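Note that this complex is displayed minus one protein chain, with the remaining chains in position.
Order of writing sets the labels: A, B and C. Residues in every chain begin at 1.
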Amino acid sequence: MSTQGPTTAQPAPSGNTNRIGLTVADYKGLPSTLCKGCGHDVITNAITSAFHEMGVEPHRVAKMSGIGCSSKTTAYFLSRGWGFNAVHGRMPSVATGAVMANRKLVAIGVSGDGDTASIGMGQFVHLVRRNVPIVYVIENNGVYGLTKGQFSATADQGSKLKTGEVNDLPPVDLCTMAINLGCGFVARSFSADRKQLVALLKAAIAYDGTAVLDVMSPCVTFNNHEGSTKSYDYGRDHQGPIHELGFVPSWESPDVQFDDNASIRVPLPDGASVLVRRVDDAHDPRDKAAALRILRETDSAKEFLTGLFYLEPGKPSLHGLLHTVDQPLGTLPMQRVRPPASALQEIVDSLR
Amino acid sequence: MSTQGPTTAQPAPSGNTNRIGLTVADYKGLPSTLCKGCGHDVITNAITSAFHEMGVEPHRVAKMSGIGCSSKTTAYFLSRGWGFNAVHGRMPSVATGAVMANRKLVAIGVSGDGDTASIGMGQFVHLVRRNVPIVYVIENNGVYGLTKGQFSATADQGSKLKTGEVNDLPPVDLCTMAINLGCGFVARSFSADRKQLVALLKAAIAYDGTAVLDVMSPCVTFNNHEGSTKSYDYGRDHQGPIHELGFVPSWESPDVQFDDNASIRVPLPDGASVLVRRVDDAHDPRDKAAALRILRETDSAKEFLTGLFYLEPGKPSLHGLLHTVDQPLGTLPMQRVRPPASALQEIVDSLR
Amino acid sequence: MPEPAQEPIVNRLSIQVATVNGSGSQTANNTLLRSIFQMGVPVSGKNLFPSNIAGLPTWFTIRANADGYIARRREIDVMVCMNPATVEQDVMGVPPGATVLCDDTILKEHPRKDVTFLALPFQAIVRDCCPKVDLRKLVVNMVYVGVLAEMLGIEVAEVEKALQKAFRSKPKALELNQAAVLAGVKHAREHVTHRPRFQVRRMDKTAGKVLVDGNTACAVGALFGGATVLAWYPITPSSSLAEAFNDLADRYRRDADGKATFAVVQAEDELASIGMVVGAGWGGARAFTTTSGPGISLMAEFVGLAYYAEVPGVIMNVQRTGPSTGLPTRTMQGDVLKAALLSHGDCKHPCLYPADIGEAYEMAAQSFDLAERLQTIVFVMTDLDLGMNLWMADPWQYPTKAHDRGKVLDEAGLKAMKDWGRYKDVDGDGIPYRSLPGTPGGLGAYFTRGSGHDEHARYTEDGGAYVRNMDRLARKLDTARGLVPAPVADGKGRKVGILAYGTTHHAVVESRDQLRSEVGLEADYLRLRAFPFHPSVRDWLAAHERVYVVEQNRDAQMLQLLRMEWPELAARCISVLHYDGLPVDARSVTDQVAKHEKQSPAMAKGGAR
Partner (left out) sequence: MPEPAQEPIVNRLSIQVATVNGSGSQTANNTLLRSIFQMGVPVSGKNLFPSNIAGLPTWFTIRANADGYIARRREIDVMVCMNPATVEQDVMGVPPGATVLCDDTILKEHPRKDVTFLALPFQAIVRDCCPKVDLRKLVVNMVYVGVLAEMLGIEVAEVEKALQKAFRSKPKALELNQAAVLAGVKHAREHVTHRPRFQVRRMDKTAGKVLVDGNTACAVGALFGGATVLAWYPITPSSSLAEAFNDLADRYRRDADGKATFAVVQAEDELASIGMVVGAGWGGARAFTTTSGPGISLMAEFVGLAYYAEVPGVIMNVQRTGPSTGLPTRTMQGDVLKAALLSHGDCKHPCLYPADIGEAYEMAAQSFDLAERLQTIVFVMTDLDLGMNLWMADPWQYPTKAHDRGKVLDEAGLKAMKDWGRYKDVDGDGIPYRSLPGTPGGLGAYFTRGSGHDEHARYTEDGGAYVRNMDRLARKLDTARGLVPAPVADGKGRKVGILAYGTTHHAVVESRDQLRSEVGLEADYLRLRAFPFHPSVRDWLAAHERVYVVEQNRDAQMLQLLRMEWPELAARCISVLHYDGLPVDARSVTDQVAKHEKQSPAMAKGGAR
C-alpha cells in the first residue's frame, strides 16, 4: 500500500527519529511470549524497524493475522497500530474487508505456513488475485508451531520431524504461486538476514498492492534439528541471495545508495525506488520468466535462494478496481451514503 | 488410478463391446437436464466413451462432484457406477476419503471452474499435493452457470459478461498451478475437440495418481457471446493443440497406432502408453520446464493451447504413501481391524 | 363478448401457468400479473422453478383477490398447460369447475369431465403472428396472455401498458409481443365460447402500490441504510439481492467524478465473504453479505469471532429448503434456530424476520443500525418466497431517522473518556465503546482477537476476566431485546392465540378469517419480528391458554427458541408446521388449527383460563 496520503514527504530522519519525528520505541509492541530464539521474533524486530524507517504513522497501521505462533506476533510490534488476530487461515478475507472499509490504512498481514499454505491456501490465492494492498509476511517454519510441530504444507519433501516422521508430500512454493497468480511483489527471505529483510519490508510497505514475503523463520522448539530444512543451520548453509538489494524511499534521493550505473533501479509510483546492485548473475526483479526459472531450479537443487524475485510496479490494486472515493468508506458522513429522497422516489416509480 | 486389479488384460474390444463385453450403453447415465448445447454434455459423452473403451468395470467407478451445472453431470454417465454430488467446492476431500476407504475404486471427479478455482481452490491444491488417484475434470466455462452467469476465478482478464460487466481480475491457470504442485498428469482440452478429449481421458484413467484435465466447456446460456473468451467461437478460433496425441491401453500393442520412430512414447507403469506424434514443435509431455514455459507464453499471447502438458508416470500415489493393505479398508473383516486381546493387555500394562 | 354461464366469481381466482424454465414465460407471466394489478385488483405471484437453468418444469401462479389475501392458495381455477412433461399432473391437480387451457400440440383432449378442458392452437397462432422463427418459442407465451385476457376480462389496454414497461428499451420485441397478445385476444374472441366463472374486473385496491420482490426491497433498504461494503458469494435465492444492491449503488452512490461511496466484492466463497464483512465492520464500514443455507453453515466460525470480538456486520439470509443443498429453489423458514445459535461455544445472535416488502426494506436498513449499536452480527432472515416472488406493496417511506453508528469514539471522544477500555461496560447495557482503526491521536489503538481478553482488550486466560466478559455479552443480548423491532399484536383478550413470523404472516391473516367464518374461532395474533424476544412476547404468551405457533420448517424452530427462553410458557404452544418447500397457504393452517381445536378439551369445556 502506498505510504502517501496525509503524510507529506519530509527530510530524512536524523539520528533516532524518523521523518515524522518518532523513535523506534514508538513502533514497538508488547513483549513477545514466543520461545526464546524463535525466528518469528527476529521478523517482528525487522518489521518494527521497517515501519520506523519508513516513517509510517502508527495509527494508520492495521496489523492483520490468523492463528499460530507467527500470527501472535502482530501484538509484539506497533502497539500504536490496530491489531486483528482473526481465525485460522482466513486472515486474507478480513484484511480485504478492512482495507475496503478504510483505504487509508497501511495493512500488514502476518501469517504462518500452516495458516497460509494449509488451511489458508484458498484465501491466499484470492487475496493475491485481487491485489489487495497489504504487506503479506509468511513466517515460514515448515511446521505448526502452536500445535506442537506437525508438518505444514510448506515442509520440504524428505524433511524430518524430531519424532523421526518424514514428510513425503511436496511443498507448496508460495513465491512461485504468487507470481503465477499475477502478484507484483514477491520476495523470499530468512529471518536471520535482518538487513535483506528490512530492505524488502520497506520496499513492500512502499508498494501499492499485494507484497508477498515468504520468510524462512526457524521454529527452535519443533523444527530446528538436523534433518530439518527449515532450521537456522540449514538456512545459513544453503542461503543464496539472488542479488544485493537497496531501497530508497520517496523522500530520499536515489543516488544516496548506489549510483545508477552500478545498479538497476526500479521506480515505484510513489517516488521510491528499489535498487539492485549490477553484478554478474544479479537477478533483475522485473524479469518474471527468470524469476520463475530460478525458483524452479532452486527447488530441484534444494538451494535456498532469497531476494526480491519479482517486482511489477504500477498494477492497479484493489482500490483501483473498486474505484472508491478517496476518503475511508467507514467514516463517510450520512449524507454521502444515504441517497436523497428523490432517488427513492425514482426507484419506487420504476416499480409501479 | 490404475485400471488393473480384478480386471485382467483382455483382447481389444471388437465392434461395439469392449474388452469386458459391455457396450457403450452400459456406460450411459440419465438424460441430461442441462441447457441444449452446453459444453458439459459433450464432455459427459467423451467420459462415457473413454470408460467404455478402457473397459473399466462400471461398479468400480466412483463419480465425485461438487455443486454446479458441471457437477450435475456425474448423473449423466455411468448409472452403474456410484455417484456422490457433495457440497460446493469440497469434492476433493470427499474423493480423498472415498479412495482411502476403497483403493479399488476408479475415481473420476467432475467439477466446474467456480467449484474448483473459486470456492474449491484450497482443496484442489491439497488433493494434487497428495496425488490422490483420480481423474479430475474441470468443466471450465469461466462463469458460474448454475447461479446464472457470474464470473469465476478462471475468467480471463478483460472478458465480458452479457450484461457488459468486464472481469478485471487475472484468471487462475489451473494447469500451471497443478504442475507447480507436483501433479504428474496435467492436460488442457476443449469440449468441442472430442477426439483429443477422449484420448486424454483414457490416458488419465490409466494413470495412477491425480490427473488434472482442464477442459474449456462453453456455457451456451451465459458465456457464449462475443467478448467471452470461453465461447465455442473463441475456442475454435484460438485453439492450438500442442501435439497430436495417442493413447494405447495396456492390452494393446503400442505399434498399432504410430510407430516408435515417428512418435514419442511415454510408458505408464500399468503397461499402457501415451504417444505423441514427432513433428516440429510437438510438445514432449515429459518436459516440465517446456510445459510451464508454453503455458506462460500462451497466457500472455491469449492463445488457447490444448494437449497433455505434463506427464510423469510412476510417482507414488496416495495409496503408496499410506501403504495400506491391498483390500479395501471399508470391507475388511472384523478380525483384521480389531487387534487381539493381547494388544489391549499390552496397552493397559504400559499405563500402569 | 360471451359471458360465463354461471354467476361470475369476481376478483377471486388463481391462474397457474405450467411451462419449462428457460422458455421465456417469466415475462409473459409478469405481464399478466401486472395487468391485473393495474386494474386495481390485489394480486400475488409465486414462481415455482427448478434448480437448473433451462428445460425443467416450472409453475407460475397468480392469485387475484379482492380481499387482499396474498398468501399462496392451493386451488387453481385457471390452468395453462404448456409443458408436455407435467400436463397430466397439471390437469389432474385442479379442482372440479376449473378451466384448463392446453397447448393443442401437447394434448387435444382429456377424460376429466368436471373441468373445462380447452385445447388451443397456441403454436399455430404464434406462427401466424410472429415472423421471426427463432423467437416464436418465446413469443408464444404472449399468446396465452392474450387468450386469458379475453377470457377472464383482463383489459387489453392494461396488458399493453404492462408490455410497454417490460420492453421499454426494446421496441422490436415490444411489437412482436404486442402482436402475439392481440392474436391471442382475437383467437379467444372468435373461437372460444367458454368463459370461466372466475373473472377479473377493475377495482381500486392497488392505487399507489408497487410490485416488487423482497430481494430488491432488501437491496433498497441497504442502499438507504448506508451500507458501504458488500461481500457476497452467489447462491440461490440470495444472488439477486446482491446484484440489485450493486446495480442500485452503481446508480445512486457515485460521486460526480464516478467514484463510489460503496465497495462490492464477489468473494471466492462464504468463508471469505463473511471474513470480508468482519474485516470491514471492524474497519468502520456498514458491511453486509447475502447468502442462503449452505452459506450460513460456512459462516459459522466467523460469526462466533464477531460475537466474541464484538464486530458489527449484517448477514441477509434468504432462506431456502434445507438441510444441505436441499431444494435450492424452494422456500423455508429453516435456519431460524440455526442462525440464532450459529457457531460453537456460548453465543447467540440477533435476528430480524421481515414479513413483507415494507419490512424487508425497513429491516434491511435497520439491521446496520442494530449491528453497529450492538457490535455484533445481525441476521436479516428473509426467505425465497419473500425474496424472489413479486409482491404488491405500499411504496417505501424515506427514512426520517439518522443512521445510528453506535458507540464509536473518534479522537475527541477518546480524549474525553477517561481510561477507555475497549470492552468496558461503561453504561451498564453490556455495550462497550469502540474506536476505528486509523483514528489519529494515539489513544484508540487496541488489539482485536477471538481469544480471551480483558476489559482493555489485553490477552488473558484468566477465568475471572473470561466470566466477566461472557456475562457482559449476555447482558448485551438482553439490551438487544429492547432495541430490535417489537412484535405486532392483533386482537387481544381471547383464549387462543396464533404466533407466526416472516412470510407465514400472509397465510395466518387469511387463516384467521377462515377460522372465524368456518369454525367460529376468534384467535389473537402475535407476529414476532425479532430475536432475542421482546419482553412483551412473554406477557402475550402468558395471556393465552393455547398458542398455535405457525412456521415453515419441520423442527418447529421458532418454538424451540421460545421453549429455550420460557419453557413454562412454551408448554402451552402447539406447533403448526408446513415444510414441503412451497409457501404455506391459509388452508393448511386453518385445517391444522381447526383439527386441534376440535380435540382440545379446554375448547370443549369452553372454559376460560
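In this section, a contact is a pair of C-beta atoms (placed from the backbone, for glycine too) under 8 Å apart; a residue touches a chain by one contact, two chains touch by 3 or more.
Fair warning: this is a prediction, and the values are worked out from it, not measured in the lab.
**Q** Of the chains you can see, which ones touch the chain that is left out?
**A** It touches the following shown chains in the full complex: A, B, C.
**Q** Which residue among A:102, A:176, A:191 or A:221 touches the omitted chain?
**A** A:221
**Q** Write down which of A:42, A:62 or A:87 is the residue touching the left-out chain.
**A** A:87
**Q** Which listed residue, B:34, B:50 or B:105, touches the chain dropped from view?
**A** Missing-chain contact among the listed residues: B:105.
**Q** Applying the definition given at the start, please give the residues of chain A touching the unseen chain.
**A** So the residues of chain A touching the unseen chain are 33-36, 67, 69, 72, 85, 87-89, 118-119, 121, 144-148, 150-151, 153, 221.
**Q** Quickly run down the residues of chain C that touch the omitted chain.
**A** Touching the missing chain: residues 50-51, 293-294, 296-298, 300-301, 304-305, 307-309, 321-330, 332, 334-335, 337-339, 341, 343-348, 449-452, 461, 463-464, 466-467, 470-471, 474, 553-555, 557, 560, 563-564, 567-568, 570-571, 573, 579-582.
**Q** Residues on chain B that touch the omitted chain in the whole complex?
**A** 57-60, 62, 64, 74-75, 79-87, 90, 92-102, 104-105, 122-123, 125-126, 130, 322-326, 328-332, 334, 336-339, 341, 343-344, 347-348, 351-352
The rule we apply is simple: only the chains that are shown with their structure count from here on.
**Q** How many Å are there between the centre of chain B and the centre of chain C, using C-alpha atoms for each centre?
**A** 41
**Q** Any idea how many Å lie between the Cα centroids of chain A and chain B?
**A** 35
**Q** What residues in chain A touch two or more of the other chains?
**A** Within chain A, residues 122-123, 125-126, 130 contact more than one other chain.
**Q** Which parts of chain C, given as residue numbers and ranges, touch two or more other chains?
**A** In chain C, the residues touching two or more other chains are 268-269.
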